[in-house]
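Yeah, one chain of the complex is gone here, protein chain that is, but the others are all in their spots.
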Amino acid sequence: MPLTPEQQAEIDRQRAETQPTRRAVAPGLEEILYQAIPVLDHGFVRVIDYMGDDAAVVQAARVSYGKGTKKVNEDRGLIHYLMRHRHTTPFEMCEIKYHVKLPIFVARQWIRHRTANVNEYSARYSILDNEFYVPAPENLAVQSSTNRQGRGDMLAPNEAARVLYLLKRDAETAYRGYVEMLNEDDAGKPIDPKRTGLARELARMNLSLNFYTQWYWKTDLHNLLNFLSLRADAHAQYEIRVYAEAMIATLEKWVPITAEAFRQHRLGGAHLSASALAVVTKLLAGEKVTQESSGLSKREWTELMELLGKDS
Amino acid sequence: MPLTPEQQAEIDRQRAETQPTRRAVAPGLEEILYQAIPVLDHGFVRVIDYMGDDAAVVQAARVSYGKGTKKVNEDRGLIHYLMRHRHTTPFEMCEIKYHVKLPIFVARQWIRHRTANVNEYSARYSILDNEFYVPAPENLAVQSSTNRQGRGDMLAPNEAARVLYLLKRDAETAYRGYVEMLNEDDAGKPIDPKRTGLARELARMNLSLNFYTQWYWKTDLHNLLNFLSLRADAHAQYEIRVYAEAMIATLEKWVPITAEAFRQHRLGGAHLSASALAVVTKLLAGEKVTQESSGLSKREWTELMELLGKDS
Amino acid sequence: MPLTPEQQAEIDRQRAETQPTRRAVAPGLEEILYQAIPVLDHGFVRVIDYMGDDAAVVQAARVSYGKGTKKVNEDRGLIHYLMRHRHTTPFEMCEIKYHVKLPIFVARQWIRHRTANVNEYSARYSILDNEFYVPAPENLAVQSSTNRQGRGDMLAPNEAARVLYLLKRDAETAYRGYVEMLNEDDAGKPIDPKRTGLARELARMNLSLNFYTQWYWKTDLHNLLNFLSLRADAHAQYEIRVYAEAMIATLEKWVPITAEAFRQHRLGGAHLSASALAVVTKLLAGEKVTQESSGLSKREWTELMELLGKDS
Partner (left out) sequence: MPLTPEQQAEIDRQRAETQPTRRAVAPGLEEILYQAIPVLDHGFVRVIDYMGDDAAVVQAARVSYGKGTKKVNEDRGLIHYLMRHRHTTPFEMCEIKYHVKLPIFVARQWIRHRTANVNEYSARYSILDNEFYVPAPENLAVQSSTNRQGRGDMLAPNEAARVLYLLKRDAETAYRGYVEMLNEDDAGKPIDPKRTGLARELARMNLSLNFYTQWYWKTDLHNLLNFLSLRADAHAQYEIRVYAEAMIATLEKWVPITAEAFRQHRLGGAHLSASALAVVTKLLAGEKVTQESSGLSKREWTELMELLGKDS
């Protein structure tokens, strides 16, 4: 349950109000504005604000005086053209702002995307809630044997049970230590009136990386697509991928044509190296190519054959 | 006259439409949305879109679930506090997009502000209009004798007249050469059917730096304030300062409390060096300080005395 | 002890080698290149590489063909001038790269400085060492009563002892859980051969925020000064301030004139708001001003009086 009833009520109140605007409006996104989309066991993503729509991309590309759009078909063609040819600046002309609740270890990956604006809940200033991430058993996996930074098969049930036990036990221990050091109750009163309590900026260091934090995160459409293409990728860690997937759902409501072009040219596309391209050209010409003759490493060869739907 | 009747009609059409939105709305800015504010002889600034308002700054600083605002007074206090203590990230949570028409030499200064998104009218793709900047006579000035990168007194009338003549003559010569090289009329047909015409990406190099270009320019509120504090400064070149001033007028309509805090803490404030601070402290303690004993250079001393309203 | 003997030997080996270069060389920084400067209980900062020196700032400001330096005095004057007038781009022409070992909660503050390049040790890929930060008793403090995000007086000795006990106990518990979940010894062999072991990217979430991580961090001189002015400030959290102070020591060895100008114009300087400036001007004119008549808030008034060395 990521939200308290009070938080849900605040959101509902904000959703109930509308005002007229002369700006571009994305009706699909308005429908879900402010609503929390649940992610993981206690997290969420919700859209707080946005600027622009598909037409704003077109308008910027044309530096137009009015709406700048022509027929829907021409606009669609232009957006695909821009995406295909890496003309990225028109996509920077749209902006979106999210409120995200996420485990700290996920936040640490996420923040690496630098072209974004962030306001994080401050644990120097406020006390963190007793909420930490514990994976669902089916998401507990062994270290991958082929990819040094990934996971492989599911953990055996008894091992999974032990992991869940340890994660919960240690997080609860950490939180108890945190509260004892702070010596503060919800109303800011000392729990034990004979003690003073440690400064928040120090006590927080006792919490583990699966505790939840939250932030406002704002970025432009181009940088959002970069984020999504990296974090919705099969090689991304599961715990950030689920956030990216929830955000792709918001992308489709916001800028449906851009979302379609993104799937076509980036998510579903593939990059071929010079040697891989030479392999494809030879295969199409009916020549025989082996990994040895291809100039590709074993790993690159395997990946290429998979991409082309061939046995390696 | 910066706009053609067709452009004005497009703008009017866009202004006539409103739609309901759940987002934050800045009523003052809605009033002037899309309208061109004239700057220089053919230029303008107009707001195309925006995200957020004063309350959005507060909301981000508090990472809140709803509107996040408390009493107006508390919000105002928080915004001033954030501005005063250089807590810049909440101001990054608002975004604004302008359409600007400006001389190329002004665009070259402007583009140095890197934390912004830009789509410029492409002279590789399209033909530039015959519009160039010629200063008003009262803005023609001699090279400053005290500041190597500024201007001093007004030019004598006969000299001013000659400058205006040269600027017009040379820009017109340049544009005639441009058109002859392009050999293209407004409809894209050859002017002289026996010739082919030079590629646009080459012909444009004949134009001078006072020709007008235009772009969509988008930035966040924090970076807008940085831009404005540098470009509305008395040391900025007049031709960019007038754009900054027009934009400050839009700032006041968009985020009035932030605009007030900006005037208080940045535009109207001053930075004292360690030595300048020591001078002030001594003066307040009734000690006598001279430039020689102050540790300040002559120039810094003069500037400090002016700032303090004293004779140097 | 931040370094193992093997690590120290690698550093010594690298320090022993020199090669000739035509580039600018900063002799003071060469002397300490690669050496670890200890910070906190297990952390360090060490300079890995640098580009440019004081003369490179001058050279860039002049866009010169050769060294671009004139007399030492003129160079010094120019650097102070640039710093005083916020001409920041010449300082961007120098670059420095650090290797830093730091607690994760410090890394989370540090990473907010976005204009920098970072490569962090990956806990998806590798196993973290059993090293966590425990403050010295004299750095354990209560929550500040005047500043909601700071610390106040030292903790009483018995409370401090309890905090140290809890921090150690909980970190050790967390690390034991981490190792048991990983089920991997130093050589990558299973500790318990009957179990498989959890993927590293998951197990790491059990560690607390005082565990040490490390990264390569590279930035330009202008952005380094921004970092230092914020993080060496008295309001910065002690645990990041000590890193900033160690880095100021490297700054002085690298670019001594810039370091001097930085102390003069930024670290030791102060910013006055429009109202504060008016107060100073009135006081210098012999007028009486009180907080009430000043237009300043109580807090701003108190801070101004402290700055001016007056009783508030």
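All chains are identified by letter, namely A, B and C, in their written order; residue positions are counted from 1 within each chain.
Heads up, the rule we're going with is that a contact is a pair of C-beta atoms (placed from the backbone, for glycine too) under 8 Å apart; a residue touches a chain by one contact, two chains touch by 3 or more.
What you are looking at is a predicted structure, and each value in this text was computed from that prediction instead of being measured.
Visitor: List the shown chains that the missing chain touches in the full complex.
Guide: A, B, C
Visitor: Out of B:104, B:255 or B:283, which touches the unshown chain?
Guide: Spelled out, the listed residue whose C-beta touches the missing chain is B:104.
Visitor: Hey, which of B:198, B:270, B:289 or B:305 is the one touching the hidden chain?
Guide: B:198
Visitor: In the full complex, which of C:41, C:120 or C:245 touches the chain missing from this view?
Guide: Only one listed residue reaches the unshown chain, and that is C:120.
Visitor: For chain B, which positions touch the chain that isn't shown here?
Guide: Touch set of chain B with respect to the missing chain: 103-105, 108, 111-112, 114-115, 118, 122, 124-125, 133, 135, 140-144, 148-152, 155-156, 159, 162-163, 166-167, 169-171, 173-174, 177, 180-182, 184, 195-202, 204-210, 237.
Visitor: Touching the hidden chain in the full complex, which residues of chain A are there? Just list them.
Guide: 77, 80, 84, 86, 89, 112, 230, 235, 263-265, 267-277, 280-281, 283-285, 297, 300, 307-310
Visitor: Applying the definition given at the start, please give the residues of chain C touching the unseen chain.
Guide: Interface with the chain not displayed, on the chain C side: 3, 7, 10-11, 13-15, 17-25, 30, 33-34, 48-52, 56, 59-61, 63-67, 89-90, 92-93, 95, 97, 99, 117-121, 214-216, 218, 220.
Quick note on the criterion: only the chains that are shown with their structure count from here on.
Visitor: Nearest 5 degrees, what's the C-alpha rotation angle taking chain B to chain C?
Guide: My answer is 180 degrees for the C-alpha fit.
Visitor: Between copies chain A and chain C, are the contact residues mostly the same numbers or mostly different, with half as the line?
Guide: same
Visitor: Taking the mean of the CA coordinates per chain, how far is chain B from chain C in Å?
Guide: Chain centroid spacing, chain B to chain C, equals 34 Å.
Visitor: Measuring centre to centre with CA averages, how many angstrom lie between chain A and chain C?
Guide: Here chain A and chain C have centroids separated by 29 Å.
Visitor: Which residues of chain A are in contact with two or more other chains?
Guide: Only 118 qualify.
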